[in-house]
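Note that one protein chain of the assembly has been removed; the remaining protein chains are unaltered in position.
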Amino acid sequence: MYIQDAWYAAALSGEVKREPFARSILNEKVVMYRTSTEQVVALEDRCAHRQVPLSRGRLVGDELQCWYHGLRYDCSGACVSIPSQNTIPINARVRAFPVVEKHGLIWLWPGDPAKADEASIPNHWVCAAPELAGKMSYCTIDCNYLFGIDNILDISHAAFVHQKTLGSLDIVETPPEILIGENEVRVRRYMRREKTPPLYTRILQMEYIDRSQEVLYWPIGNTRVETRAHACGDEDGKVYHVYTTTIFTPATDTTSHVFVGMHRDFDVDNHMFTEFTAKEVFNTVMEDKDVAESLQANWDPKAPMIDIQLDRPAYAARRILERMGAIAAIRATV
Amino acid sequence: MYIQDAWYAAALSGEVKREPFARSILNEKVVMYRTSTEQVVALEDRCAHRQVPLSRGRLVGDELQCWYHGLRYDCSGACVSIPSQNTIPINARVRAFPVVEKHGLIWLWPGDPAKADEASIPNHWVCAAPELAGKMSYCTIDCNYLFGIDNILDISHAAFVHQKTLGSLDIVETPPEILIGENEVRVRRYMRREKTPPLYTRILQMEYIDRSQEVLYWPIGNTRVETRAHACGDEDGKVYHVYTTTIFTPATDTTSHVFVGMHRDFDVDNHMFTEFTAKEVFNTVMEDKDVAESLQANWDPKAPMIDIQLDRPAYAARRILERMGAIAAIRATV
Partner (left out) sequence: MYIQDAWYAAALSGEVKREPFARSILNEKVVMYRTSTEQVVALEDRCAHRQVPLSRGRLVGDELQCWYHGLRYDCSGACVSIPSQNTIPINARVRAFPVVEKHGLIWLWPGDPAKADEASIPNHWVCAAPELAGKMSYCTIDCNYLFGIDNILDISHAAFVHQKTLGSLDIVETPPEILIGENEVRVRRYMRREKTPPLYTRILQMEYIDRSQEVLYWPIGNTRVETRAHACGDEDGKVYHVYTTTIFTPATDTTSHVFVGMHRDFDVDNHMFTEFTAKEVFNTVMEDKDVAESLQANWDPKAPMIDIQLDRPAYAARRILERMGAIAAIRATV
């Protein structure tokens, strides 16, 4: 029961080149490639003839040629050549998915192409803002995408899962302000004289900081954590902005694609620093991957569960998805 | 819904020795061994007592002794000894399968032994002809055996899958003559001044050849490709015969045994050349294995499919199997 009529992050811009690239999106096998004019094409990854994955084929000009019998498909998914015959059956085609490249990501629309409106592409301006420096990475996590969203929306886990990276007990002890919109959830905290978390120590080089943090979620799987930090008490001094983007796309029911990046508005020309922060934030995602996969492996839908106060943002997100029809009715106790 | 009353290639002669040898045939676990007089025996690979695989046991004379409690079975599958007691239960036996060794292969009959007629063993004379040189190999392919037969009967895939070995665009461009018999399918092509495919270049050492090729299929999983080649235009000159045998036996519904060999009528005493051609043809089978396993892994029985003209021989083969009751009714568009 995935929402089909929505844009999903399918790949980093840099992942799709002039050769076939395979990825499962919402249980669909998809092959992507770039045309000679750098346009991204996304087709069903299954030849209309005998189901061989087209991603094992090769590009001939802007057409994708099947590895097995050489059938060629154009960018619309229509079969345009069958080597051994002159006629082409009317139904010789594979599905073509609307795709748009924006903010350094390839966005794919699995649903009705007529409804694909580019204006509704999730706004990840942070990932492409000229005034910011940062870098996106990709990984998979073997869990349902909802567990990924839960993870970001209850940032208090940082105190335990990310002890060595983002860990800060102050986060757990600071009650959040929760803003629930029609189509988004925001979780705000303001921490004064916080012991700087290990990762931020390495980035900001201050032992204690004042920090405000806002976690933003919007459908289907978009999240951004915005951090504003400054030297303790120095409210008029330099403010450091750090944006952590994490986007979840369902691959299958128990595996997810994760696109993650950290962007900042200071020291923006320092490329080594950009590489360093990208690596650090990727390491924290590896910690999340560990806990999320361990949760998925242990998951028993019949086991009783309790809710805690900090689950409220995650439930707010699920209620948005429930209204969209993406998940079944929620019973929450907080 | 496999045809039980038929002969299936179960092993190469050289694979079965004076020790138990396990192989699954049509989802049945079978153990084979040779008696002291070199006769091949094939029994159910599951002790009648506690189901331990007999293939983990050992031969005592011509009897197979179970690894666990030492029960011994004779060549008819009857239990003839239980170490700890003098009486033997009447139903203490495992199934014995009719087996015949012919043309360098062990043929097994999974069905009613009373119907096993040696005269109906598929005629792979090529594999044992004294005037030919060649060698058989064995491999498994993780796909249904029907995909293997499809592969051989549409040899046009050579232009794409076997670009570096058998590849020849001429094959795709030469319309085949298709001869459909009651119990066989033949696909013939005659190519003049063909750019010699890489594998044949290495064998025949000519850049261009005139070549006729006939692909022969007969049930259940027997195929042979007969090639006659000669120097371009030199129809009265030396003719080179090359026979490529490929036999498919279902192991399970998604795995198959493949017996493959290349035999020739020239340079027959050159053993190094025999080894070389055996290795080359095995390499092409590895290319087929790659495409067939990729197809099987991608297979969705509900996905729509189109047919192409070159599928006609494969459909003819499937109609033979359909008439035999081996597969369900076929709906083909070519």
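Just so it is clear, A and B label the chains in written order, and each chain counts residues from 1 on its own.
By our rule, contacts are C-beta pairs under 8 Å (C-beta built on N, C-alpha and C of every residue); 3 or more make two chains touch, one makes a residue touch a chain.
Worth saying up front: this structure is predicted, and the values here are computed from it rather than measured.
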item	value
Contact residue for the chain not shown (choose from B:W67, B:Y190 or B:Y208)	B:W67
Selected from A:V60, A:I308 or A:A332 as touching the chain missing from the view	A:I308
Contact partner of the left-out chain, one of B:A92, B:I106, B:V126 or B:A317	B:A92
Residues in subunit B touching the chain absent from view	29, 45-46, 48-53, 56, 65-71, 79, 82-85, 89, 91-92
Missing-chain contacts mapped onto subunit A	150, 154, 156-157, 159-161, 169, 172-173, 175, 291, 294-295, 298-300, 303-310, 333
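Convention: only the chains that are shown with their structure count from here on.
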item	value
Rotation in the CA alignment of subunit A with subunit B, degrees, nearest 5	120
